[in-house]
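Submitted below is the structure of interest, expressed as structure tokens.
Note that one protein chain of the assembly has been removed; the remaining protein chains are unaltered in position.
And then subunit A:
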Amino acid sequence: AVTADRAGAAPRGSPEASVDPDHLYNVLFIGDSHVGKTSFLYRLHANTFNPHLTATVGLDYQVQNFVVDNKRFALRLWDSAGQERYHSITKQFFRKADGVVLMYDITSEYSFSDVRYWLSCIQEGAENGVPVLLLGNKTDCTAERQVPAEEGERLAKEHQLMFFECSAASGHNVSESMVSLIRLLKVHEDELKNKAEEVPKPPQKKKGCCW
């Protein structure tokens, strides 16, 4: 019954949306080095692929506004460095995340097997039941694929994650996956609010944020 306002899925830097969003979420991007986290965010922001991005050191930040189901959402996107050494830095930001995007590279089995490690980090550091989106990036590299889509799906089912394959290079499923994540975040927020209020109310539109 819901249709994403696809045209307005990413009003790039449109000020009116940022002035007073209906909902505001912190989303942390994690996953091995070089799976494409920064490229994904770049695609989301500029709607092109930039092959000349530098390696992330520590954390990067980006704000992105969306209009989904006629509501305005502002996402604060936290882009983390993938290298293991930085995990102790990244970890302290898990707690602040309303949602997590866990990315692997479908052309790297290695990055996929590390997904379990990352899931344990989420379990350890993030709030219980935080919505997680599992993303298999680089679908444009079909010839080099090492991880079949079914494996990603199975893993997602096992851990109850939302799952997409996507390509920051081609743009495939980039805004689609984010729109789905936003809906999930909204549902999760409503659930939390209902729980907090104890008297369950119909999940009507509420103002506020999780920060």
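The rule we apply is simple: a contact is a pair of C-beta atoms (placed from the backbone, for glycine too) under 8 Å apart; a residue touches a chain by one contact, two chains touch by 3 or more; residues count from 1.
The rule we apply is simple: contacts and distances are computed from a predicted model.
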Candidate names "TBC1 domain family member 14", "CCR4-NOT transcription complex subunit 11", "Transport protein particle component" or "quinol--cytochrome-c reductase"; UniProt protein name, chain not shown: "TBC1 domain family member 14"
Where the unshown chain meets subunit A, residue by residue: 33-34, 51-63, 76, 81-86, 88-89, 110
